[in-house]
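Left out: one protein chain. Kept in place: all the others.
Presenting chain A:
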């Protein structure tokens, strides 16, 4: 069949030029332990208004995925951040990540201030997202959602700082596997067919020390004057490949070895497609092939770093073989020690009480800075807040702001937020005792002896920077350095997640109902039953029937009238 499209210009109207653009980039950073950190970022910018009222709802989607656009307009979402992580980011060995994320699934959303029922929207939003990402996000409900009062300020534009419109939840138990990667890849304009996304083969990505995929949606400034806003969708994928699984002792990596694929073309819908390689550490000991004259300097996470840039939109990057395989060899060992680092563990013994210790390290030699610690503990660990102590350098350190919301059994979790000033070059320890609750027997998971997870603590801080950061917003900034808006030059914002905790709750023996029924029935049958029989039965003597000869003899004797035989 042939279809005839009606030409828009026939009516005298002209279509406005498309106002969306797509950029993709890959940053490769060798870590000093021999591992290699690869970070993919895909950004779609779209000048539109999802929150429009009336019948002129957005209906023509080009680069922005329609499933997410419909979610934004239906639930009046101002900002959405969702991440799925497998593994734990080791800050002391690997430094700071570009975009941090806690193990499991994390979802935090700022709703628009026109929303009247935030909880209802939140519940429906989690269900819809669980369908989009094939994850069990429908387990997010009131028992693990919190409303932080000072952490998680919006990362995008907006004046909504009323924390009634913020919801935060984590699922530390959530598994990430190919079934989460598949729908995530489908949200990209080129899918996994062209551009940098062809490198995402699940067999290699999940055979790693750390894997995190995230979607961040927020409104941002379109230009320097910031008179109009555009919606930004960032999809990020951070992977840390393990040095030792390659089986070699040398620090040598290539794109083919990491991803089992090479790059053949940039995504045709992308306005920019670049690969950055961090060569700051010991550039003379670095061997990079194919060599490139393009170098770029960027200030990221308070440090000035040098990158080799490969532009995939230019055909000469791919060389003769039309295939781009990056090879790098390095021998350097230096790493900038991260200034902020946090750990968390459970102390104590037995299944009744315990103690949560959160340790925060400030490695700056002479500067003190404040950190905001946010802890969300499920209701079945009953915290005793009167035992909360904060000590730095073995002296009491009183926080300048504490917000505590106690838990309600089966209704909401504990929320503890504290603003602590960390003295320079010190270790601060926050301890709180808790008691474990006994759950109802239907509330236990099918595998309760595995333990119950407690989500990571979040430490947000403005860390003093060694290098002056630039507060100007430019379009050419690489994506990895422009995620968090910079307000002042001397410090940068960083978020550190601690480990999640795995706590054993007193677990009943689930075969006990069956055992009790068996035992009770046996006792009743044997004990009471025999007693009842003894009392109510009458006994009669029963003679066995005599043999035939005797019976015949007795018969004859009866006839004769003579006494019978015994």
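One rule holds in what follows: a residue touches a chain if its C-beta (ideal position, glycine included) is under 8 Å from a C-beta of that chain, and two chains touch if they have at least 3 such contacts; residues count from 1.
Please note the rule applied: contacts and distances are computed from a predicted model.
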Which of "BHLH domain-containing protein", "GPI-anchor transamidase", "Dynein light chain roadblock" or "MICOS complex subunit MIC10" is the UniProt protein name of the chain not shown? "GPI-anchor transamidase"
Of A:99, A:240, A:461 or A:479, which residue touches the hidden chain? A:461
Specify the residue from the set A:45, A:72, A:140 or A:157 that touches the hidden chain. A:157
For the chain left out of this view, which of A:345, A:384, A:401 or A:531 touches it? A:401
Return the single residue from A:51, A:115, A:221 or A:427 that touches the missing chain. A:221
Need a quick check: the contact residues on chain A for the chain that isn't drawn. 1-6, 8, 11, 13-16, 19, 48, 52, 56, 59-60, 86, 123-124, 127-128, 130-132, 134-136, 138-139, 149-150, 153-159, 161, 163-164, 173, 175-179, 182-183, 201-203, 205-207, 221, 225-229, 370, 372, 400-401, 419, 445-447, 460-462, 484-485, 487, 493, 510
